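A single protein chain has been omitted; all remaining protein chains appear in their positions.
Naming follows writing order (A and B), and every chain is counted from residue 1.
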Amino acid sequence: MPETSTIFFLLVDGLIWGCIVALIALGLSLIFGIMNIINMAHGDLFMLGAVISVLVFDRLGSIWPALLIAPLILGIVALPTERYVLRPFEQKPLNTLIATLGLSFIIQQLVLMTWGGRPRRVPAPVEFTVDLFGVVFPGYRLVAGGLGLVLLGLLWLVVYKTSFGVKLRATIDQPEVADAMGIDTSRIRMLTFGLGVALAAAGGVLAAPIRNVFFLMGFDVMLMSFIVVIVGGLGNLLGTLVAALVLSGTEGFLSAFLAPVSARIVILILMAAVVVFRPRGLFSS
Amino acid sequence: MSERRVPDLRVTDVTVEFGGLTALQGAHLTAEVGERTVILGPNGAGKTTLFNVIGGTIKPRSGRIEIRGHDVTGRSPRVIRRHGLARAFQTPSVFPTLTVRENLWLGRLYSDPVRWNPFASAHREAAASEITELAERIGLADVLDRPADELSHADQKVLDIGVALAGKPTILLLDEPTQGVSPEDVGRIVSVITETMQDMAVVVIEHDIATVAAIATRVIVLDRGRVIAEGSLAEVSARPEVQEVYLGGGLAELLDEGWDG
Partner (left out) sequence: MTATETRPQAATPRTLSTGARIGIGAAVVAATAALGMFGPPGIRSLTVLVMILSIYAVSYGVLLGFVDLPSLGQSLFFGVGAYCAILPLTRADWSLWAVLGTSLVVGLALAFVTGTVAVRLSEAYHVIVTALFGAVAQLAADNFTPITGGEGGLSARIPPLRLGPWEISVYDAVPAFLLYLAFAVVAFLLMYGLVRSPIGTVWKAIRDNQDRALSAGYNVYAYKLAAFAIVGMFTAFSGALYAVNLRYTSTEFLGIAWSVLPFLWVLIGGTGTLTGPIIGVAIYTVFQFYVSQLWTHYLIILGVVMIAVLRWAPQGIMGIVRPGSTRNLLARRAAPAAEGDSDE
């Protein structure tokens, strides 16, 4: 029986990681909700965010600028990509799934070819520790979690408090009605895609000091994100957020008792249970 | 009025709501083998919703659907088929890449007690001849080996009905069987209904008053989710509330003209 402090540490660590997973999963969910596209390359955007932050660190000595640079670059590149490359595939989930998978292979191999396959680590930009209830946490983890929450808060503001957000939600809910009401749904789709991409990139930047950065690092996050969106419901933003925190926290908790793979298998079984009893997601209406 | 037997189909007090809108309120209906009941009503009256409830596609908020006394409310379409109720759809719902013969065969397979023995040749011949005979009765004999998506709209509507018929149902729901069909083919479909369905309880949604006059033994009028009249076509069309719903009393005029099937 592991010590309480270990359990507590892993649980909180899981919740923190859940904030980062939430950023990626929400991007995935948004993109699906608005365009009916399952973006299999989403994890690679996370990876690119991390890679960019390593490059920024190498050039500028700090990763903080990357938090702005990576989402900006990738988000901007995403806009014409949606408009010109993905448009023909939209509304055909099966096609886009395979096509974006192809894209994923391409991105991964390009990174492998140019940057190499050796994992890199970025030192944490802040070095302090925090004592919570007698358990010592590396300061950066808490900062990352906090920043993740800040970004989620910003997302919430955008989605629920701006006119763009209103149009976004309308387009997700009832695309034909939104169109008929004069909303430029094509522009909304493009911007939302950019938003989703930017979120994934930001998640990658935050994760760079926590995980090994290499061309396949998106795989684990994608795995978790998919489980999260299945449980939360594709297109259901609040559900995805809750599922990310709950599942990640649970996995953290379980990893005090089980091997990490076994913990992941338990999470998968939980997902299977949700699929059987609530196929549209735990939080569907 | 004493009930001699349990009605083949009884719909009692069905209410359906869709997010704030009441699609059906207190809808009711009975149908017996040998009768042809037509449901009339303007667009949005709830006719297809009623079929969806009877057919098991939607669960009603309240009410009961009974087939021969068995409560099938809210059961799946598959279970309802098991109770002998088959349905044809407003937009023809067939299997597009399969041939007419295969479509009918799929409808028939349901009623076949020896379903799982495709090797029994006598059984195969019986099936083949039944299907050919059905195709002849409904006028699809010369397209038996064409895929369903190559058929004309009228042929597809007839095929849709044929698939339902092939399983020898006791109760048959037809949703606007003549919709989108050219005037020449309407007569053909009317003949199919009146000549091949004597041993079934048929419930038809229909807009075209002339067709209604040709096939109905009883009529039910729905408006805004409620039953506003029932009886014979003559009785029902004499009612002021029905005439109001059908602007200008088109009903009465058409009846005066008569229908020459």
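One rule holds in what follows: a contact is a pair of C-beta atoms (placed from the backbone, for glycine too) under 8 Å apart; a residue touches a chain by one contact, two chains touch by 3 or more.
Just so you know, these numbers come straight off a predicted model, no measurement behind them.
Within the whole complex, touches from the chain that is not shown fall on A, B.
The chain omitted from view is touched by exactly one of A:L60, A:I76 or A:I106, namely A:I106. Set against the missing chain, the residues A:L10, A:I24 or A:I38 yield one that touches it, A:I38. Although one chain is not drawn, the whole complex shows that of B:V53, B:A154, B:L174 or B:V221 it is B:A154 that touches it. The chain not shown here touches subunit A at positions 32, 36, 38, 88-89, 91-95, 97-99, 101-106, 108-110, 112-113, 219, 223, 226-227, 229-230, 234, 259, 261-262, 264-265, 268, 271-272, 275-276, 279. Where subunit B meets the missing chain, the touching residues are 18, 23, 41, 43-49, 51-52, 55, 57, 76-78, 81-82, 86-87, 89-91, 93-98, 102, 105-107, 109-110, 115-116, 118, 137-139, 142-143, 146-147, 150, 152, 154-155, 163-164, 167, 175, 182, 184-185, 187-188, 191-192, 205.
Keep this in mind: only the chains that are shown with their structure count from here on.
As a whole-number value, the distance joining the C-alpha centres of subunit A and subunit B reads 50 Å.
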